[in-house]
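All protein chains but one are shown in place.
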Amino acid sequence: MLITCPYCGPRDVIEFTYQGDGNRERPDPASQNFEAWNAYVYDRLNPAGDHNELWQHSGGCRAHLRVVRNTLTHEISSVAFARGNHAPAARRKSEDKP
Amino acid sequence: MAEYSALSLLANALKGNKDWKPAWRKPDPKASYDVIIIGGGGHGLSTAYYLAKEHGITNVAVLEKGWLGSGNVGRNTTAVRSNYLLPANTRFYEHSMKLWEGLSHELNYNVMFSQRGCLNLAHTPAQFDDYARRGNAMRHLGVDAELMAPAEIKRLIPALDISGDARFPVVGGLMQRRAGTARHDAVAWGYARGADRRGVDIIENCEVTGFLRDGDRITGVTTSRGDIRAKKVAVAVAGSTGRVMRMAGVETMPIESHVLQAFVTESLKPFIDTVVTFGMGHFYMSQSDKGGLVYGGDIDGYNSYAQRGNLPIVDEVMSEMLALFPGLGRVRMLRSWGGVCDMSMDGSPIITAGPLPGMYLNCGWCYGGFKATPASGWTFAWTIAKDEPHEFNAPFTLDRFHRGLVIDDKGQGANPRLH
Amino acid sequence: MVERLSPLEPEFHVGSHGNFEHGVEILLTETRPGSIVQLAAWPGEEKKLIAAIRAVTGLALPDGAGGGLSEGVKAVFGFAPGKFTVSDEAEGLAHAFAKAVTPAIGTVTDLSHGRTAIRIAGPKAEWVLAKFFAIDFALPAFPVGAGRSTVHHDVFAQIQRTGTDQFDIYVFRSFARSFWKALCHASEEVGYEVQ
Partner (left out) sequence: MSPRRTDTGGRIDRLKTIRFTFDGVAYTGHAGDTLASALLAKGVTLFGRSFKYHRPRGLLTAGVEEPNALVTVLKGEVREPNLPATMVEIHDGLVAVSQNRFPSLAWDVNAINQLGGKVLSAGFYYKTFMGPVVGPLKGTRFWMFCEHFIRRAAGLGRAGSAKDPARYERMNAFCDVLVVGSGPAGLMAAKAAADQGARVILADLEPRFGGSANWSGEIIDGAPATEWTRRIVTQLEARDNVRLLPRTTVWGYYDNNTLAALERVSDHKEQPAKGEPRHRYWAIRARSVVIAAGAFERPLVFPGNDRPGVMLAHAAERYANEFGVLPGERIALFTNNDSAYRAAVALKKAGAAVVAIADVRSDLSAEMRKLAAEAEAEVLAGYAVVATEGGKALSGIKVQRFDMVTGTLSGDARSIHADCLLMSGGWSPTIHLASQAGAKAEWSAARQAFLPPSPTLNSPVQHWIGAGAFTGSFSTAEAIAEGRAGGIAATGGTAAPTTTPTVQAVPGNPDPAPVFEIRAKGKSFVDFQHDVTSEDVRLAHREGFVSVEHLKRYTTLGMATDQGKSSNVPGLSIMAEALGKPIPEVGTTRFRPPFAPVSIGSLAAERFGDLKPERLTPMHDWHTTNGATMYSAGLWYRPMIYGHAGETVEQAYVREARATRESAGIVDVSTLGKIAVQGPDAAAFLDRVYTNMFSTLAVGKARYGLMLREDGFAFDDGTTWRLGEQDFLMTTTTANAGKVMQHLEYFLDVIWPELKVHVTSVTDEWAGAAIGGPKAREILASCVTGTAVDNATLPFMGIVHGEIAGAPVMICRLSFSGEMAFEVYSGAGHGTHVWEALIEAGKPFGLVTYGLEALGTMRIEKGHVTGAEIDGRTTARDLHLDWMLSKKKPFIGSAMMDREGLVASDRLELVGLIALDNQPLSGGAHIVEELEEANPHGSIGHITACCYSPALGKHIALALVEGGKARHGSRAHVSDPLRNRFGPVEIVSNHFYDPEGTRMHG
């Protein structure tokens, strides 16, 4: 599998570290909303299809990337720097169907 | 249906093997059942079997979307062991081990369970102490475990490199002699035949497409072969848990689906007898009765429902294999395959009533599901029949994550790719 | 000044090795720059950092990811967004940058001791490097002067192409000897000379 790092170009998956579900929102640090914290730490959307996820180009420029990748075909439809804080291109929930 | 035995084999052979009957019926689904089990894999089939055998509940259907045993029971590395660190896991897997020990007889089906032992190799004194901690934990729960010194290990596995100049020399190992391997497909077929003989309907090529509900309550399923109602609906679809639970409106789960690759070499004369694992990476291997070395390593490490892996893990697994067995450089890998694993947030499974009324959930097996097959079905059947967990599965709740009651054998936290 | 000890020392065997009867096709050496400095700009401040690099070293960085150039004893290349590696034969480069790169622009990190620079040159340089790194070393994909960050298993490497047939590889010092040995081993097939 190749991931096209916006800085380094297409690189083999061996250079990357998977950092999981990119849909999760970290609650405000001072928040005492345990429900939100638990959801952030433990719960995953885990879709069969397009998945927003985070990868670190740990064996390259070390930037974190927001990747939309299909979990059925492994097709990658978008890659962007996580730092840019781009909104995920895949749906958060199944009911948000366009 | 006829009992299997050497005698029946001979009698049938004399008749040209014309009289053998199907190992299980192929019934059409009825309109309703007491219990529907979604998933015709090892766990679903064993659940059906124990519902019938232990609890007398026989009006049961097992729904399988493809061919029976097409999930992870048909694509694993066949190891069976109960050598866990944390008591909740050890107790559960030891119960499984005891069921394995009588399984072929019980099912009248030779699942080829062979207690050839499982040896975890240690490569530093600190790791050896870690294994001692685990082995002692097992012994304090009545489970067999012993430590082995390098010379003893060399006698057991002559092909293993135990030389001191290895990059990661072997300093010892933790052995569970009662551990071993079983013929994975036969486990599914044996449970299927056993459940079928007790009246369970096993329905292949029947894909669940949605849930029937009455308010919150699950009252059945819609399938590619029509609607089927049931008092209780049990989900045992590890690998596809996220997909099936989403149909029931449960959007998120403490689970990620990951690909695990496994490999087999060409057939060889006996090379190793025990199951062996490498301590400085992630590698495990045994040899099948046919002679192929069956082995695997880590998951690929990213969410996937595609039963296909990628090269980095292939290379890693083979490199670790040769670090232990440098004589295998000229042996050849014959087949590889990929299974989809439910990776839970603490590396331990979920066997529970709920999360919706009328529903029962069995999932989160990571890559340890095969050896759990008997106990998973046994405790799940108990939970379905009695609406409460048995003490063996009581810790494996769904809410344990939120409550901080995680059962984290590897100590990796909420990071499924590291379990 | 106290002389620095090379981590390659016991494994650095000057001379020709491997299958060299038909001539060596690889030259290996350690360039031992006095300074290796990492510069990193805050987002939006990259242009100012590039200007600072020019002011301090005289090297005018081209635009674009992984762009770089080497001139004589000095070299610079981008290896990550807003991040650059600069090396110089002379010591004290980090000091020189301390003033030019203000806290408003970015940070300066001295890695003069922490990275080992290995030079591989010769007609088979691409061939040998391709044994280790899963990146495209062909000239159109990896032009002269450009830099790449990559990894061979556990060994991180920043690689700058400093000639058509020449690459400078910056690796962590603690891994340098192990990597050097692997590099020599991989070069045996084509014959190599250590200089």
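Note that the chains are named A, B and C in the order they appear, and that numbering of residues resets to 1 at the start of each chain.
One rule holds for everything that comes next: contacts are C-beta pairs under 8 Å (C-beta built on N, C-alpha and C of every residue); 3 or more make two chains touch, one makes a residue touch a chain.
Note that the structure is predicted; figures quoted are calculated from it, not measured.
Engineer: Out of all the chains shown, which come into contact with the hidden one?
Structural biologist: Within the full complex, the chain not displayed touches A, B, C.
Engineer: Which of B:Y33, B:F271 or B:Y305 touches the chain that is not shown?
Structural biologist: B:F271
Engineer: Which residue, B:K53, B:H123 or B:K232, contacts the hidden chain when the whole complex is considered?
Structural biologist: The one listed residue touching the chain not shown is B:H123.
Engineer: For chain B, enumerate the residues touching the unshown chain of the complex.
Structural biologist: Against the left-out chain, chain B lists 4-6, 8-10, 12-14, 16-18, 20-24, 26, 66-68, 70, 74, 100-102, 104-105, 108-116, 123-126, 128-137, 139-142, 145-147, 158-159, 161, 167-168, 183, 185-186, 189-190, 204, 265-271, 280-281, 287, 289-291, 308, 310-311, 314-315, 318-323, 325-338, 400, 402-406, 408, 410-414.
Engineer: Mind listing the chain C residues that contact the chain we can't see here?
Structural biologist: 1-2, 4-7, 9-10, 18-19, 38, 40, 42, 103, 106-107, 109-115, 130-136, 138, 141, 153-155, 172-175, 177-179, 182, 185-191
Engineer: For review purposes, identify every residue of chain A that touches the missing chain, sorted by number.
Structural biologist: Given the touch definition above, chain A has residues 1-2, 10, 12-13, 17, 19, 26-27, 29-32, 34, 37-38, 40-42, 54, 56, 58, 62-64, 73-76, 82-83, 85 touching the missing chain.
Heads up, the rule we're going with is that only the chains that are shown with their structure count from here on.
Engineer: Classify the inter-chain contact topology: is it line, ring, star, complete, or other?
Structural biologist: line
Engineer: Taking the mean of the CA coordinates per chain, how far is chain A from chain C in Å?
Structural biologist: 32
Engineer: Quick check on chain C: which residues sit in contact with 2+ other chains?
Structural biologist: Within chain C, no residue touches at least two other chains.
Engineer: Residue numbers in chain A touching 2 or more other chains?
Structural biologist: 12, 14
Engineer: For the complex, give me every residue of chain B touching chain A.
Structural biologist: Chain B residues touching chain A: 240, 242-243, 246, 251-257, 301-306, 308, 310-312, 345, 401-402, 414-417.
Engineer: Please give the residue numbers of chain A that touch chain C in the complex, ascending.
Structural biologist: That would be residues 7-9, 11-12, 14-15, 58-63, 81, 83 of chain A.
Engineer: State the interface residues of chain C toward chain A in the complex, per the touch definition above.
Structural biologist: 43, 65-66, 79-81, 83, 134-135, 148-151, 156
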